[in-house]
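Here's the structure we're looking at; comments come further down.
The complex appears here without one of its protein chains, the remainder shown in place.
The letters A and B name the chains in turn, as written, and every chain counts its residues from 1.
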Amino acid sequence: MNYVLKNLPVRTEKPRTTGFTMVMDKGMGIREVENFVEANSDFVDIVKLGWATSYLTKNLAQKIQIYKDAGIPVYLGGTLFEAFVIRGQFEDYRRVLEKFDLSFAEVSDGSISLNHGKKCEYIQILSKDVTVLSEVGSKDAAKIIPPYKWIEQMQSELDAGSWKVIGEAREGGNVGLFRDSGEVRQGLVEEILTKIPEDRIIWEAPQKEQQVWFVKLLGANVNLGNIAPNELIPLETIRLGLRGDTFDHFLGAHLM
Amino acid sequence: MNYVLKNLPVRTEKPRTTGFTMVMDKGMGIREVENFVEANSDFVDIVKLGWATSYLTKNLAQKIQIYKDAGIPVYLGGTLFEAFVIRGQFEDYRRVLEKFDLSFAEVSDGSISLNHGKKCEYIQILSKDVTVLSEVGSKDAAKIIPPYKWIEQMQSELDAGSWKVIGEAREGGNVGLFRDSGEVRQGLVEEILTKIPEDRIIWEAPQKEQQVWFVKLLGANVNLGNIAPNELIPLETIRLGLRGDTFDHFLGAHLM
Partner (left out) sequence: MNYVLKNLPVRTEKPRTTGFTMVMDKGMGIREVENFVEANSDFVDIVKLGWATSYLTKNLAQKIQIYKDAGIPVYLGGTLFEAFVIRGQFEDYRRVLEKFDLSFAEVSDGSISLNHGKKCEYIQILSKDVTVLSEVGSKDAAKIIPPYKWIEQMQSELDAGSWKVIGEAREGGNVGLFRDSGEVRQGLVEEILTKIPEDRIIWEAPQKEQQVWFVKLLGANVNLGNIAPNELIPLETIRLGLRGDTFDHFLGAHLM
């Protein structure tokens, strides 16, 4: 770091399993990615190429390589997995993972109806080849899943082979874990945490207030996802109590 | 594309007259433009240098050339046309078009009061030199133009020589076609479509929900405008049914 500040929360270091940050890239070009990794690689644990944006990205293999060279694995958004599955092209999807030499994949059912047993089968199959992240929660604001079902699904997906489960929020942060307004469904999060180990969950939290809420609840090293590329250093300051929003929170523990 | 997905809507290709996307550049620098066209040139049909931002842009001629070399024509925002007209400098405006060798121009009256016959005269004059886009709708949220007047104005502007007419929304998407809240004035759009051919209209739709609404109403190849540069690949996925918002919409037609 550029200077020494005493009594900061201790952040985990790469390769991280907690204090993990997943960034969402929704179509950055090659130069943008180069600039991004140069400034931010220490703070990014994995990059998601949001939903099916990879379909249209120019020089996709080169882009993935730039991330890899910077020590950042890449995976394809869950909506893409679903787009292949609904078309009966699951085997084609596996070949895409191979073609681009990806070591992570996401299994989700945010936009399609998928029998949960079938979803777990996909997790089992894919987890033989790659590290699987699976996502729980619908992209449809009208579909409210009760907490016990979130827990059941998360547990059975971890049992089926998921490395971590992701709590859905979309790019906007207004579904799944959150209400329309972006407000956290606090009871849901707290109930999930009574059953699922914290380090096995990545919370999608694109909005600043959501990030602050999770850092206050679970500390500097909470796993967060769907972070916009230009919000990465701001998030890191929130984790460290170096932004107004969490400034007091961490001081309480150390200095007062 | 980077892999094959079956049963996608068929997108038109450049040069497009339908399925047209107009991007708003509100002051990008030379390097940004280079990066932008490298990643996105297939998906952009025309770039608007928003309102009068061109007045302050460094290396303007070079910037316009980068777009041109990538097969993307550029035009100056309508507010700039109005700024010249209100100052009695219309002839100077024509010299600006010449100086920067522009082949498109916008005629609008969003910020000035212009007799509609006079507006059509400007369209007639300019359409002798360049391809004219003309814009209907006020930038003033308080000025509600009734549907029959939108139609009258659009028709007479097309008759006067406009290549296409643009439905106003501003950068924010909260006037003209839209309510303060960003919600589409649905009755207005539907009434316009009973009289004006769809391929002659560009709908300004800067917000994601607005883009989704138009794609659901008019399909993958609706003409949309005021798209932010970093929302171009996301928009393309919306057009193709490869984002949660329109995922079901296109599947209905092909797969169910």
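Operating definition for what follows: a residue touches a chain if its C-beta (ideal position, glycine included) is under 8 Å from a C-beta of that chain, and two chains touch if they have at least 3 such contacts.
What you are looking at is a predicted structure, and each value in this text was computed from that prediction instead of being measured.
Asker: Can you name the residues of subunit B that touch the chain not displayed here?
Answerer: 26-32, 50-58, 60, 79-80, 82-84, 86-87, 89, 92, 96, 99, 110-112, 139-140, 170, 172
Asker: May I ask you to list the residues on subunit A that touch the chain which is not drawn?
Answerer: 1-7, 31, 34-36, 38-40, 43, 208, 230, 232-234, 236-237, 240, 242-244, 247-248, 251, 255
By definition in this document, only the chains that are shown with their structure count from here on.
Asker: Fit subunit A onto subunit B over the CA trace and report the rotation angle, somewhere between 0 and 180 degrees, nearest 5.
Answerer: Nearest-5 rotation angle for the superposition: 120 degrees.
Asker: Please compute the C-alpha centroid of subunit A, do the same for subunit B, then give the distance between them in whole Å.
Answerer: About 34 Å, centre to centre.
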